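A single protein chain has been omitted; all remaining protein chains appear in their positions.
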Amino acid sequence: MTDTVNAATAKSVRANLCKAIESGKLRSVLPILGFVLIVAFFAIATGGRLVQPNNVRLILNSTYVLLIASIGVFMIMSMGSLDFSQGSMIGLSCIVVCELSQTSLPLAILGGIACGMVVGSINAYFHVRRQIPSFIVTICMMFLVRGIVAYLTTNAPAMGAGYLQADLNTTGFLLPVTIACLVAFYLVFTFTPLGATLKAVGAGQTAARFAGVSVARTKTLVYIAAGAITGFAAFVLAIRNGSVTATGGSMLETQIMLALVLGGLPISGGAKVRFSNIVVGVLTYCVLDRGLVMMGLQTDMKQFITGIVFLIFLALFSDRESIQVIK
Amino acid sequence: MRAALKKLRQSRYYGVGLLLLIAIAIWAVFKLLTPSNFGDPEKLVSYLQTALIYAVGGCGLYFICVMGLFDFSIGAMMILAELAAIAFIPWLGYVSVVVVPVLVGLLLGIFNGVAYIKMRIPSIIVTTGLSLLYEAASVWMANVNGTRLPASHNAFGSYPWNLVVALAAFCLCGFLLKYTKVGTYTNAIGANELVAKNMGVDVDRYKAIAFALCGLFVGIMSILYLGYGTAQTPQTGMLSQSLNFKPLMGTFFGLAFRKYGHPVVSIVIGEYIVSMIFAGFVAMGVPTTINNIVTGVTLLAIVTLTTKRFNGAVVK
Amino acid sequence: NGSGDGSSGEKIKIGVSIWSSTDALGSLSVDIIKRAAEALGDAEIVSVVDQGHVSEQVTASIETLCAAGCQGIVVCNSADSEMASAISTCNENGVYLAQFYRMISETDSPEVFEVAKNSEYFVGSVHEDEVGNGEKLIELLSQDRDDVPEGIQKGSRNIKLEAWTVGDATFQLRWQGYKNGVEAWNAANPSDKMTLSEPVYANTSSSEGANITQQFYNQDNTMDALIIAGGGGDPLVGSIGQLANMGLTGKIRVVSTDFLDDLEDQLESGGMYAESGGHFCDPLFAFLLVYNAVKGNYTVQAGNYGYEILFPYAFVSSVDEYKAYKQYFVDQPPYDDDELRELGTLDFDALKAAAAKLSIADVMARHAS
Partner (left out) sequence: MAKQLMLRAVGIDKRFGPTHAVDHISLDFAKGEIHALIGENGSGKSTFTNMLTGIIPIGEGTFELDGAQIVPKNQVDANHLGAAVIVQEQGTLDSLTVAENMFLGDEDQFMSRGIKNTPAMYRKAQELLDSYGLGRIKASDPIEHYNFEDRKLVEIVKSTWFKPKVLVVDETTTALSQNGRDILFDVMRTVRDDGRTVIFICHDMSEVLMMSDTISILRDGEFIATVSASEVDESKLKTLMVGRQMSERYYREDYGCPLTGDVALSMRKVSVPGQLEEVSLDLHKGEILGIGGLSECGMHEVGKALFGASYDRVGEVVLGDGTPIDSIDTAINHSIAYASKDRDNESLLINDTIQDNITLPSLRRMGLPLRAGELRDFAATYANVMSTKMVGVDQFVSALSGGNKQKVVLSRWLGAGSDILVLDSPTRGIDIKVKADIYALLDMMRREGKAILVISEEIMELIGMCDRIIVMKDRKIAGELERRPDMTEQDLIALMV
């Protein structure tokens, strides 16, 4: 008799589990589980080294730029658009920051932000006003801006003023700044209409328009804001590196995209976008990358495992039901 | 007058004509700026050499880009295909240079296609993930027989053999687009996947076929690329992605002029324009870093001019 | 404190941060370090990070290697200022750091230089005299020679420059050397001036190298020399191949700082005119610098830049020179295991002397049995 009861409970538990997976509730915590799993794995594989406080700090140090710059891309991807120009953009903004830092610190920060905004608004113009898919626009911009960066750094890297690195390059400064950016964005994303607006555009541009969302304006502002955020990330980058070379920010766009997707961000944006995608994604990406180095793997093996883990995570996280047409 | 213009616009050769005009205009600008260093007939032929290589890749990408998909792994595929060709030379000789890259390309293309279909994840993401694996594999492949193509095996790097291979690839692409179902179906899926499905098009199958074809053309491109450069170092850390963009430029041209028909010709002329701009900057002796800027601007301008805007369009 | 760990019989842990461990020069560099670690027996290479010479990845690689528990790190960075971050990370974690192929320029980056001086963990740099290398290659190009194939016997006056990535620190120095060399020649020979083109960048790709070569010739078919400044070998292979395709082998002088497998043939046929190289031993000395520092063979003091080894280039511009180079640098490693173990016991002055001495003749003297 108890058997049947047990069987029944087991059945109902299973049914509930299936339901939870279906309703996507479980799926939204999967990335977090994945992160925990990865951390646990590397903590063991590196003999606890990964989770030593000092090492945690060291690993965090290398995530600041990625964390901040991801905020902008996160907004863009929430709307279902893409941005491949981030890497070049951060390179250019960083040049501006470095050059202006010779004059004054506030000017440097503002200059970097302004530079990002200019690039962002060019993206917005072609994407929103000229109706060219964001993929094409931002790939063209990636080329174009990378060319400018290379041109400006042909003879020497753009050097930042000494105080950037000497005074500001400390965990005590950068960590709070990064957390402040994330918290500020979290507050704006959650407690103002911004979050709902972004998701609405991602979930359906036409319907969003009829619910009072000005799609064109939102997109334009988001691209510009993403540029501004990237400009600010460029400031952090300048602090960490002190100068920019022609490769400054190379591949950042791909890293951001991989990280956000690892964090569970649906690439088509929309309702299932979560703020946690940024933090979980970037941290997972970095722990995976750094963890494999710490295990002493060769480049080729490290890369191979990264690829496999990435694909497995993707296969598990991605929400296939709500998209009819997968591009 | 207006009617004549409209008629002209509807003509089948309008797109190609327009592209040729753009090409001639760019030629004229450089010719004026640097009359002695640029644009003589034999130089024009030499610009074609690199254009041919990337145009072949552009043809491959066209099959998937036309469906709104993308393949971020072609750079890694190309490197792996080239290194595989080098690896098998001791056993297969010239056969290895021709057959192995094509096979590797095709195989990886099929792999991409199957992964995309089975995993049901956006193509950009899935191919980025796979490119990590291909890059790793290229490191292993490089250990077999090094990274250099023996000079005795580089016939496909120069005229006439490069032209033969490229023309064969262009004809194949044109043929596939016009004389098989693949062309029609990829276009149909690109226009409206759901309608196409209703018409009995096996969407998944043709998407996979398109990925396979993309791989095939990337394989052919590898023959030319390897012959031309005669060496290929494996790359890691997603650096191979930088190789994606040159072929993609041509594809953008092909897509932008798609509505006028003749995508292959558009891709070739487009790549030629890109190649000519680079040569022009070298000829002028100005820093070639500007070249990227000009290429970016040209491409944006052309895409902008050929994009028809309409109210309420959903553009992502 | 990281350096304390190694005492209890454990191996000394060293990390490598390099642009790429898979390209020609990169893999040679990593191999020689690994071989040395093996020969020494009490050192291990914990990890090799490829950072692609992207600044943020360079700084991140140092942090990761520190976290991985390295006691010493050797790095080939891309810009001076990255070293400020790198050094401060190493200071905080008590990890010794040395550069290879690179040094911090006192004139261009005085602040970074200051940071390096004040560090107790920045051991120093091993680098080549890149400016001198550039000057020397120009000097070789300028000379009339009769021991080379006929088409390239006359000294070059119209030189084209092919580079790899924009803004690379090593390239900047070599470029400076080329410019110095040209200036020096022009000052000495006002009636027979030499020109050097703007650099065009091949991005470490052989195809792009081939294309650039073609476009250089298109632009100006009176060119009589081509410098391939570097790029790991692929651009050079592409360029030589293209010249061969265009039938220009033995008509244009090609010089480079990358070594080719078939250099002998190329020198013979005139495909190559001269090469500088042998610098792949440079990382070995950076490794030894760090290794000896961890072992306590010498101490690093705050207040001076640290140890600096100016590594000599080997120049090869004839078949005979190459034969010797091949025998003593390529076919067998310049140091055998015993010699490596010996190097692992040296103090700095001895190490520096050993490095300075390294040349074809030196290896010949040690190995000719």
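We just call them A, B and C in the order they show up, numbering each chain from 1.
Everything that follows uses one rule, which is that a contact is a pair of C-beta atoms (placed from the backbone, for glycine too) under 8 Å apart; a residue touches a chain by one contact, two chains touch by 3 or more.
Here the structure is a predicted model, which means the values were calculated and not measured.
Asks: Using the whole complex, pick out the displayed chains that touch the missing one.
Replies: A, B
Asks: Among the options A:L33, A:I179, A:A207 or A:I312, which residue touches the chain absent from this view?
Replies: Residue touching the absent chain, from the options given: A:A207.
Asks: Using the touch definition up top, pick the residue from B:A169, B:V201 or B:V294 that touches the left-out chain.
Replies: Answering carefully, the residue with contact to the hidden chain is B:V201.
Asks: For subunit B, enumerate the residues touching the unshown chain of the complex.
Replies: Within subunit B, the residues that touch the unshown chain are 10, 12, 66, 178-181, 184, 187-188, 190-192, 195-201, 258-261, 311-312.
Asks: Against the chain that's been left off, what residues of subunit A make contact? List them.
Replies: Its contact residues with the unshown chain are 187, 190-193, 196-197, 199-200, 203-204, 206-214, 270-271, 322.
Here is the rule we go by: only the chains that are shown with their structure count from here on.
Asks: If every chain is a node and each touching pair gets an edge, what shape is that graph: line, ring, star, complete or other?
Replies: complete
Asks: With contacts defined as at the top, give the pair, A-C or B-C, that has more of them.
Replies: A-C
Asks: If you average the Cα atoms of subunit A and of subunit B to get two centres, how far apart are those centres in Å?
Replies: Each chain's C-alpha centroid was found; their separation is 29 Å.
Asks: Between subunit B and subunit C, what distance separates the C-alpha centroids? Give it in angstrom.
Replies: Computed from C-alpha means, the inter-chain centre distance equals 36 Å.
Asks: Hunt down the residues of subunit C that sit against at least two other chains at once, touch-wise.
Replies: 20, 22, 50, 52, 166, 201
Asks: Got the subunit A residues that touch at least 2 other chains?
Replies: 150-151, 154, 246, 251, 299-300
Asks: Can you list the residues on subunit C that touch subunit B in the complex?
Replies: 20, 22-24, 50, 52, 166, 197-198, 200-201, 203-212, 214-216, 218-220, 232-234, 237-238, 241-242, 244-245, 261
Asks: Note which residues of subunit B are touching subunit A in the complex, please.
Replies: Checking each residue of subunit B against subunit A gives 67-70, 115, 119-126, 128-133, 135-137, 139-140, 193-194, 236-239, 241, 245, 248, 252, 287, 289-297, 299-300, 303-304, 307, 309-310, 312-316.
Asks: Once bound in the complex, which stretches of subunit A touch subunit B?
Replies: Within the complex, subunit A touches subunit B at residues 80-82, 126-127, 130-137, 139-148, 150-151, 154, 205-206, 209, 246, 251, 254, 257-258, 261, 267-268, 299-301, 303-304, 306-308, 310-311, 314-315, 318, 320, 324-327.
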